[in-house]
Structures are given as C-alpha cells and as structure tokens.
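The next block holds one structure in the form of structure tokens; read it before the comments.
What you see is the complex with one protein chain gone and the rest in place.
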Amino acid sequence: MSVEANLKELGIDIPTPVAPVANYLPFIVTGNLVSVSGQIPMQDGKLAFEGKVGDTVSEEDACAAAKLCGLNIIAQLKAATNGDLNRVKRIVKLGGFVNCVDGFGNQPKVINAASDLMVAVFGDKGRHSRSAVGTNALPLNVPVEIDALVEIE
Amino acid sequence: MSVEANLKELGIDIPTPVAPVANYLPFIVTGNLVSVSGQIPMQDGKLAFEGKVGDTVSEEDACAAAKLCGLNIIAQLKAATNGDLNRVKRIVKLGGFVNCVDGFGNQPKVINAASDLMVAVFGDKGRHSRSAVGTNALPLNVPVEIDALVEIE
Partner (left out) sequence: MSVEANLKELGIDIPTPVAPVANYLPFIVTGNLVSVSGQIPMQDGKLAFEGKVGDTVSEEDACAAAKLCGLNIIAQLKAATNGDLNRVKRIVKLGGFVNCVDGFGNQPKVINAASDLMVAVFGDKGRHSRSAVGTNALPLNVPVEIDALVEIE
C-alpha cells in the first residue's frame, strides 16, 4: 500500500511543514540521506504544548507533543521528497529530547509516541534506531524536540 | 590481529545485545553506516548503575557505567556485522550523555571510559569523533547513555 493510502486509512493529515524558528533550514539532503532539523510541537502555526514534563506537563500530554513532533518530521520528509513519501526508504534515527524534571525516567515512553507514528505510517521502513534523553530546557519552553536522519530513494 | 583475538587477550566477553526498552531497533544499517541506538548500562538483563553523577553516583561509577555502555555498543555492532567485528572499519562518532548535577564538568572524563574501550578493542579504527554533554535526567534514571555512528565494510 502506498504511504498516502495508508495515511488516508489512518485518518492522518500531513500538516504544512513548520518554518524554522531561526537561521537554519528545515532539512538538508546529502546523498540519499535527509537530516531533518529538530521539530517542536507546533500545530497550525502555534505551539500546542509548552512546559516541563513532571511539572506543568503530564506524561500523556508529553506523548501527544512527541506525536506532533513526529507528524512535523513527516511533513518535512514530504517536502524533502517533493511530495512522494513512498521515496522514504528507511527512518534511520530519531533523536528525542524531553524537557523534564530531575529524576524523570520515562523518556522512552514519551518518544515512543513519535516512534509508533513512524511505524504506523511507513510500516517496517519506519522502524528506526533512536536516542531519547532528558533535558532541563528546550527552545520556546516546549516539552519535546525530535530530529531525524532518514534514507530516501 | 583480529578483533576477536584482541578481545580474548584483553579478557573481554562481548555480552548478549541489550533489547530495546521501547518501540525502536537497537541499530539500523544504511549504506556502510550503522546507527546504534542509545545504549544504557545494562548487564545480564539488569541495570548495573542508577542515579545522578555528583549526587548518588560517584565519578568512578559513572566511568564504569560508560564502559558498560561502550560494551553494549560493541555487542550491537557484533550483531550488525553478523558476528564479524573485523568488518568494523571505523567508529565514526560517539554521542555521550551524562546524567549529572548542575555544575558538573567532567563529562569528557566519564565518556572516556567508553572511548578508551573502543581504542583498546579496535585499535586505530576505534578512534572517533565525539560529543559529551550533561543532562538533568535520563531513561530509567541511568547515569550514562551513549549512541554511536559506525562505518562497516
């Protein structure tokens, strides 16, 4: 099944790619690899989530924020492949950062919301390597930021 | 000398690769590069170290934890090369995260325990680029997490 047909069946609309918040590009293609800049939980041009997990942000909201980062990664991949997501050969790596209180240890569960999305959308090609870590602060005080390395054809 | 002969001489047993703690793969091969997921100080199926460096974890234990992360990276590389570690052409990069108190600045010394291991095991091929940073929180409250990018042949 094509990725677009799969997205339709899943009821997922790929949003407009989020513009960078500073002097960088949303993605770079080098050879057959795409480096996608750190995506944050922007939705319809606004931050959908703000704050620190374990403080003002629940684990449930952190998962929703991570899923939104994943959706924004896919939006960048759609632009990187000139609209043809079937050219995504493999999600190579996700790098997840969770803005959290000291002692919070559920980063893997939070970033899973993005990982699950990749597998739902791309099937086996969406299965990836990953790092998930905590941090005390993120840009614009978002709870989650995720970047990606992706192989395309 | 083969890597296996070298490991024998060093008295190092490569452990069973650690299973991912969430929905990701332990490594992805793309072209001749292997991206190894963030490894944590698991030993025999259990966490060998837990806590924050400068608080409940000493610098010495942090080094032991980093070495264990390095050993788990090599275990993944053994799986990625179908058991033939001589196919490791170059450790390209280690990315080290140290769960530590504010003001702790010895991340380079901690991550060195993994770097030293790479050089001991792979010789010049084990010499790599690196980033080492601190963080206020890591998955499962481990003191160290390290990921890797590796060229194989």
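Should a chain be cited, it is by its letter among A and B, assigned in written order, with residues numbered from 1 in that chain.
Throughout what follows, contacts are C-beta pairs under 8 Å (C-beta built on N, C-alpha and C of every residue); 3 or more make two chains touch, one makes a residue touch a chain.
Note that the structure is predicted; figures quoted are calculated from it, not measured.
Although one chain is not drawn, the whole complex shows that of B:23, B:81, B:115 or B:141 it is B:115 that touches it. In the complete complex, the residue from B:22, B:47, B:92 or B:140 that touches the missing chain is B:92. Only one of A:53, A:71, A:138 or A:152 touches the absent chain when the whole complex is considered: A:138. Residue positions on chain A in contact with the hidden chain: 20-28, 30-31, 35-38, 52, 95, 97, 99, 135-142, 145, 147, in rising order. Residues of chain B in contact with the chain left out of this view: 32-33, 90, 92-94, 98, 100-109, 111-112, 115-116, 119, 127-136, 149, 151.
Everything that follows uses one rule, which is that only the chains that are shown with their structure count from here on.
Centroid to centroid, with C-alpha atoms defining each point, chain A and chain B lie 25 Å apart.
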